[in-house]
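Take a look at the structure below.
Here the complex is missing one protein chain, while the rest keep their positions.
Here the chain labels run A and B in written order, and each chain numbers its own residues starting at 1.
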Amino acid sequence: MEQKSKRRVLYDRTLRALLWFCAALTCLLLAFLIGYIFVNGIPHITWQLLSTEPSFRSDTIGILPNIVNTLCLILGTLLIVLPLGAGAAVYLTEYAKNRRVVAAIEFAAETLSGIPSILFGLVGMLFFCEVLGWGGSIRAGILTMTIMVLPTIIRTTQESLKSVPQSYREASLGLGSGKWHMIRTAVLPSSVEGIVTGYILAIGRILGESAALLFTAGSASILSANLLQTLSSSGGTLSVALYMYVSERGELEVGFAIAAILMMLALLLNLSAKVAGKKLKR
Amino acid sequence: MKRILKGNGQNGLAPKTKGTRAAFETGMNLLFFLCGAVAVLFVLFISIYLIVSGLPAIREIGLAEFLFGDTWKSTGKEPQFGILPFILTSVYGTAGAIVVGVPIGFLTAVFLSKLAGPRVAAIIRTAVELLSGIPSVVYGLIGMTVLVPAIRTAFHLASGATLLAAIVVLAIMVLPYIISVSETALSAVPKEYEEASLALGATEIETYFRVSVPAASSGIAASVVLGVGRAIGEAMAVMMVAGNVANMPSLLQSVRFLTTAVASEMSYSSGLQRQALFSIALVLFLFIMLINAALAVLLKKGKKS
Partner (left out) sequence: MQEAILTARGLDLYYGENQALKKIDMEIPERRVTALIGPSGCGKSTFLKTLNRMNDLVPNVRIEGTVEYRGQNIYQPRLDVTWLRRHVGMVFQKPNPFPMSIYDNIAYGPRTHGIRGRKQLDEIVERSLRGAAIWEEVRDRLKKPALSLSGGQQQRICIARALAVEPDVLLMDEATSALDPISTSKIEDLIAELKKQYTIVIVTHNMQQAVRISDKCAFFLMGQLIEFGDTTQLFSMPQDKRTEEYITGRFG
């Protein structure tokens, strides 16, 4: 029995080794990044850091304002983008009959998702902060983030709506429901996990965003007296605060602590997206 | 019918007769259409805004002077606004990231979709998702504290904040996009092609590289283009590791990208300097639109075959 030529054996082994190597490299890279951040960051996460405002007088740093700002930004953005994104997705999958309109909206969503965040920051700053006169404020940040995460929400919602069996729709319409009633009672409930996955992705995006928010929501780290004031005043999120502390003040320890918090949240979000996704499959 | 009325009644929009019900449905249709139209409006708004605010400075400085001038001195007594260093830095930096990131990402994708068993694949997939979920400032922080000092000592430089550092960070950042888009394309290759190749006496590896990869080529190309878009648009991570000096690009020198040129001066600029920053943003936007168009073409091609 003849054997494979040496050339073929060599080709096979080399490429097989390369494939294993690259896959291992990717995983090791992640392990290193996570490990490095946790080792350098977790020791510096203290109760004082989490629960206070930064103070020049006592020379301490606290990230409570940034946590509050991040929460406000996430909640505010989700509140606006929830009806908007879901509405657009419902229109695309349930209502739209004109293929050109669908193509235009889908193309627009794809284009939006390709635009770098620095450009969103710039336009957001010009329009919300200057033309509308809001200045650097959380509400300007919220509206900017709404535009940024809209494509993600539209896409994931659309996917989960598409996965609802046509028979549900027919059954509901067959019982004499109107279209909106059919969507609300038959379509939306059975695609809720997919929609939730979209929102988890959006939260991740907002958590990690810095370039767009730096120029729209600003970078202040001060607690405001109430919600309204928080919305209309400048406030840096955790990511923005990380950048400010590291680049402007050289506070690497605080930077690592925030990075560790962000990584933990990213892990948590990934896990919850998995759980939601699994439920979706069922 | 009664139950339906009750259902709708909850939101206070209960249609009473056939006519009102039809009007109600038309209203809902319109409402959802508006939600969809918002995305289109946003894109138009951003495009028009960038063009309108980007043109004045170009007109004042002169297009050739602006695009091909090799000196950027925005705050000098006689300011000069040449953005060639930024353009070239962005192009070189992106190209570098692609050269480093694509082979690793592409081979990982092949491994993931063809060689890995279900368990290993699940691990790698999670790793890829997590990599794409790491905020860019965190990449910047690690780049600053690990990569920059390492480059300084390795090449005996005064500062390690260089184009090289930016390239490495960008290569890692584009990796998850390359992997996930390529993997989708590779997994969509019909099993029949691979069976035919194996039945001819090709090995698994030969089959993957000589049949599956060519069959998925447009999807793989799309992953590269997507990576280009991500790399050219990244701002914060690059800002933290590239040193941010407006030099003509050189691997071991501090450089400034198109994105970081906008970001670094925006907070304190005014007058023509500020307008010039908008023009840089416009140039960046045009690059991105070009990349988006290429991406759309490739993805369409991939779907067809």
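Everything below uses one rule, namely that a contact is a pair of C-beta atoms (placed from the backbone, for glycine too) under 8 Å apart; a residue touches a chain by one contact, two chains touch by 3 or more.
Computed from a predicted structure; not experimentally measured.
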Chains in view that touch the one left out, judged over the entire complex: A, B
Touching the absent chain when the full complex is considered, from B:Thr94, B:Thr145, B:Ser197 or B:Ser223: B:Ser197
Omitted-chain contact residue, chosen from B:Ala171, B:Val211 or B:Leu298: B:Val211
Hidden partner chain, residues of chain B it touches: 190, 192-193, 195-203, 206, 210-211, 214-215, 305
Absent chain, residues of chain A that touch it: 1-5, 7-8
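As a working rule, only the chains that are shown with their structure count from here on.
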Chain centre separation in whole Å, for chain B relative to chain A (CA means): 15
Residue ranges of chain B in contact with chain A within the complex: 1, 4, 7-8, 15, 21, 24-25, 28-29, 31-40, 42-43, 45-46, 49-50, 53, 103-105, 107-108, 110-112, 115-116, 120, 123-124, 126-131, 133-138, 140-142, 144-146, 172, 175, 179, 203, 205-206, 209, 229, 232-236, 239-240, 259, 262-263, 266-267, 278, 281, 284-285, 288-289, 291-292, 295-296
Contact set on chain A toward chain B in their complex: 4, 8, 11-12, 15-16, 18-23, 25-27, 29-30, 33-34, 36-37, 40, 83-88, 90-92, 94-96, 101, 104-105, 107-112, 114-123, 125-127, 147, 150-151, 154, 176-181, 184-185, 204, 207-211, 214-215, 239-240, 242-243, 246-247, 252, 255-256, 259, 262-263, 266-267, 269-270
